[in-house]
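Take a look at the structure below.
Apart from one protein chain that is not included, each protein chain of the complex appears where it belongs.
Here the chain labels run A, B and C in written order, and each chain numbers its own residues starting at 1.
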Amino acid sequence: MTNLIQEGSKVILYLGYNNLHVIKVKTNEVYQTKFGALKHNDLVGKEFGSKIMCTKGYIHALSVIPELWTLALPHRTQILYMADISLILLELDIKPGSIVIEAGTGSGSLSHSIIRSLRPNGHLYTFEFHELRSTLARNEFEEHGLSQFVTAQHRDVLEKGFEHENIADAVFLDLPAPWNAIEHVMKVLKKSGGRLCTFSPCIEQVQRTCQRLSTNGFEEINTVECLRRVHEFRYQHRSRINFTADQNQEAKIDTHSNKREPNDDDVDENDDEEKTPNKKLKNDSETTAKRQPRETESMLTAIGPLVMPGHTGYLTFAYLKQN
Amino acid sequence: MTNLIQEGSKVILYLGYNNLHVIKVKTNEVYQTKFGALKHNDLVGKEFGSKIMCTKGYIHALSVIPELWTLALPHRTQILYMADISLILLELDIKPGSIVIEAGTGSGSLSHSIIRSLRPNGHLYTFEFHELRSTLARNEFEEHGLSQFVTAQHRDVLEKGFEHENIADAVFLDLPAPWNAIEHVMKVLKKSGGRLCTFSPCIEQVQRTCQRLSTNGFEEINTVECLRRVHEFRYQHRSRINFTADQNQEAKIDTHSNKREPNDDDVDENDDEEKTPNKKLKNDSETTAKRQPRETESMLTAIGPLVMPGHTGYLTFAYLKQN
Amino acid sequence: MSAFQDGDHAVLTCHDRTKIVQIRQGRPIFIDKNKIFLDHVIGQCDGSYFELKGKYLSVADMNQAKELAQAEDISSDNAGQDNRDLCDDGTGNQTLQHDEIEQLKSDGVSGQEIISKLVSKSATFEKKTAFSQQKYLNKKKKKYIQIYRTWKPSIRLLCQAYTNDLQKIMYLRRDTLAMLLSLSNISHGSNVGIVESCQGLVLASAIQRCAGGNGFIFNLTPAGENNSTSPCCDFMDFPDEYKANVYSIPIENVGDLNTIERANQAKPVEKEPNEKHLLAMQRRQRRLDGLQLFEKTKLDSLIIASKYDSLSILQHLIDYLTLSSHFVIYSQSNETLLECYQFLKKRGGTIHVEIADSWLREYQILDERTHPFIRMSGASGYLLSGMIVQS
Partner (left out) sequence: MSAFQDGDHAVLTCHDRTKIVQIRQGRPIFIDKNKIFLDHVIGQCDGSYFELKGKYLSVADMNQAKELAQAEDISSDNAGQDNRDLCDDGTGNQTLQHDEIEQLKSDGVSGQEIISKLVSKSATFEKKTAFSQQKYLNKKKKKYIQIYRTWKPSIRLLCQAYTNDLQKIMYLRRDTLAMLLSLSNISHGSNVGIVESCQGLVLASAIQRCAGGNGFIFNLTPAGENNSTSPCCDFMDFPDEYKANVYSIPIENVGDLNTIERANQAKPVEKEPNEKHLLAMQRRQRRLDGLQLFEKTKLDSLIIASKYDSLSILQHLIDYLTLSSHFVIYSQSNETLLECYQFLKKRGGTIHVEIADSWLREYQILDERTHPFIRMSGASGYLLSGMIVQS
């Protein structure tokens, strides 16, 4: 992948946090963003990562890397997110040289990460029963310069199996009924040992899958769920309460002054505005220097989000050795 | 409950975090702790919360309050923990005056919290099919001075139901097959509306329960799981790396000195001990005052524990109104 | 269960929305800018069903309402569905226009009838899979069938009502509130100190748990924020005996023995003794009485869930706690609580000091489609708790 944007390059436009768009650079075209018009011509020749001016602001032009692609890709199906994807790669021992089988291709979110991990000498065979989706994914692999690492095929693997035999180090299934594909998986995994992962959103699917895996001699079967929690950055503003007892200690002489009692604030509730503590203290500080306005401290915190993904799916891993 | 320990008082001995014991005070008896012998006589007349000397240390004497009791009680069955207990109380709307049904009593962990919430004018009817457990729980309620708020009965509610009719504001079931008790629950709940909670460790039990609740006209059915994560306090010690580039900036003249290169440390690996950065820097600082020993900062942190409860059970709540 | 009376508060639910209202004869409430009269709720019971007819909530038959309100049995998401069958929801196929629907509504046509019309005028409904049809119907039901239920307020329902307004209650999630209450050991007869900025949710919970015992509840608020804890206490419609021993006192003056003296010296200027003024004087006196009482009382429980600096509050209040009493501090961030922990460790005389957070996972339990909800809260906040003992 070259580092410079060219005619025909796929570019991810970063407009802000979780605001990403994908375009394909085409001379003389214009793309409308919330920061105004972006001329494709302005992209050509720029390094990926560059700041590009639009008519009313700027964006950053990034290359197609799996994490961003997962956030920006056109959703043709529900997609896998990075927490699951990352764990799948690790648990399936996917590494350069691995031969990996994937069904279905879906929106290609996982495929891109698998390819990154098995480069430069591995290969991904990815199958999709929905013809259009398969074609679109194949085109994307092509556009992203990944064709040599992947074969995207339109095929109903539940009915027809994976075509190949004993070639795979790892198999990943995201199918509604993965248990029905187990025999095909056994055929395509290397005899000397291979790993399987199935992804299912519902526990009943997992139960059926585990049952079937176990009766077919799979070992080390384990099911996990992984949820990623992205924190929110927030400044917390904390004021300190001005305890009068402290002030007395600091300046005991002070008691004679004609200052008002904090607790007669509610005598007349209409002018609450007049009597907010800060106001009063400001007045007080004119007469007695010892009294400080209420201190407010700001502290940067990263706290859990009010809403986060609560469930994506269950990942079931297993190992099979056939001698 | 009086605030002074007396003959016959139940006392929780606090020996340390998660190290609690329960005794009943009996004149002239002695209880052995890891801090040596504790004379019961030393407890009598003391306030709860007092520090009591043993032969080789001290302990704190506490009264039986639900949180501590849950940690200290003799486990006759698997017990409910405070995260679940607390949520149950809130979701069942248990408040002073509530009439509550519980089955089974188990070790009485939940019972104590329910009683605390429904005092002074509510009542708990708790049922247990295991006769000994029921008797033991009844004795404990008696010893803890709670008898007036609770009726503990030995009874197989699955077979025989709850005896009472239309008295309960809330019902809690911790039974292996709660779905088989639903009809009894309907009989015991107030016609004008009442709430139910079932606790089940396995999802299959929950599925069956929800199914049965739904066909019997229960509403607002929802299932939750609550896990409490107690953090560990730990000081993190962080050293700063002494970048030579910084030192150069501070004192450029310094380059002539005969100091050794950090990166020739591995010339002779046998005396690694001699060459730990701190040692070397200590030597260096003798010749060049500008070089500071590696700074180490300690920071108190509260971090998630390596092991925490990963599952207690599923709580299913529901509401029933029968007109 | 007693019936609703004029002036009572009620919790109104409709689909997944929850709203706290006060029932007042002839006075409307507002939902989405629509005036709604609750007159017919008076005399009805907890959990009753109502249908929105014109501007009035009218009593609805339970069985009929139940059926209307119930969603078709489908999953809230398409998890577990063979997505081969998924087809586009096609919103452009509806020939019934928005204006026409509005007309039907103002003509008093029932929601059910409107939905029937929508279905018959939909070009694609027949072509949808059974799953998609159900999904479509549920969406329309949610929009056109307005079955309300009214409930007697409870702490649980208040938590539910604040779910979409969490910032108002410092993001105190219901499981965290539940745990806070347990850890505080509040019960009938307890002396309790509370410093909160959660609309009175914590205070109301404590008042309910104490149920007018002979202990005192001290609601410590900064001057000028006396009313910050009113909302939830009002919502709960507590009987007077529950409130008799509840004192709101100015937190600034805690531990300041000169306060009363100063207050007496600084008697406010004599105004005409109108009713409003008398009431204010009474309130003022009650705050002073509370303050005096507080200085003489040993607390069994202290709860801090405040937007103000918790550490200095803890420092000023900890000595009011009696032997074997309980303290709980809630904060959204750990850092605040670590400061308090360091103070407590240095001070000594505390045991069982913990910092904890919690996870709350909700489940969809449906035949062949069981899984946790696909959205959850990632913010439980943290609780620091412990007990005071002899050091």
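In this section, a contact is a pair of C-beta atoms (placed from the backbone, for glycine too) under 8 Å apart; a residue touches a chain by one contact, two chains touch by 3 or more.
Quick caveat: nothing in here was measured; it's all calculated off a predicted structure.
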Task = From the listed residues B:A37, B:L132 or B:M299, report the one that touches the chain absent from this view.
result = B:M299
Ask   = Of the residues B:Q6, B:Q78, B:Q148 or B:N166, which one touches the chain left out of the display?
value = B:Q78
Request  = Check each of C:N334, C:T350, C:Q364 or C:S377 against the chain that is not shown and name the one that touches it.
outcome  = C:N334
Request  = Among A:I23, A:V44 or A:M82, choose the residue that contacts the chain missing from this document, as touch is defined above.
outcome  = A:M82
Request  = Write down which of A:K10, A:K26, A:K39 or A:H60 is the residue touching the left-out chain.
outcome  = A:H60
Inquiry  = For chain A, which positions touch the chain that isn't shown here?
reply    = 3, 14, 17, 47-51, 60, 62-63, 65-68, 82-83, 85-87, 89-91, 93, 95-97, 113, 116-117, 119-121, 190, 192-193, 203, 206-207, 210-211, 219, 221-231, 233, 300-302, 314, 316, 319, 321, 323
Message = Which parts of chain B face the unshown chain closely enough to count as touching?
response = 77-78, 129-130, 176-177, 200-205, 229, 236, 238-245, 248, 255, 258, 260-269, 272, 275-277, 280, 297, 299, 301, 303-314
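The definition used in the following text is that only the chains that are shown with their structure count from here on.
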Task = Name, by label, each chain that touches both members of the pair chain A and chain C.
result = none
Request  = State, to the nearest whole Å, the distance from the C-alpha centre of chain A to the C-alpha centre of chain B.
outcome  = 34
Inquiry  = Can you compute the centre-to-centre distance for chain B and chain C, using the mean CA position of each chain? Integer Å is fine.
reply    = 26
Task = Can you tell me which residues of chain C touch two or more of the remaining chains?
result = 361-362, 370
Ask   = Residue numbers in chain B touching 2 or more other chains?
value = 203
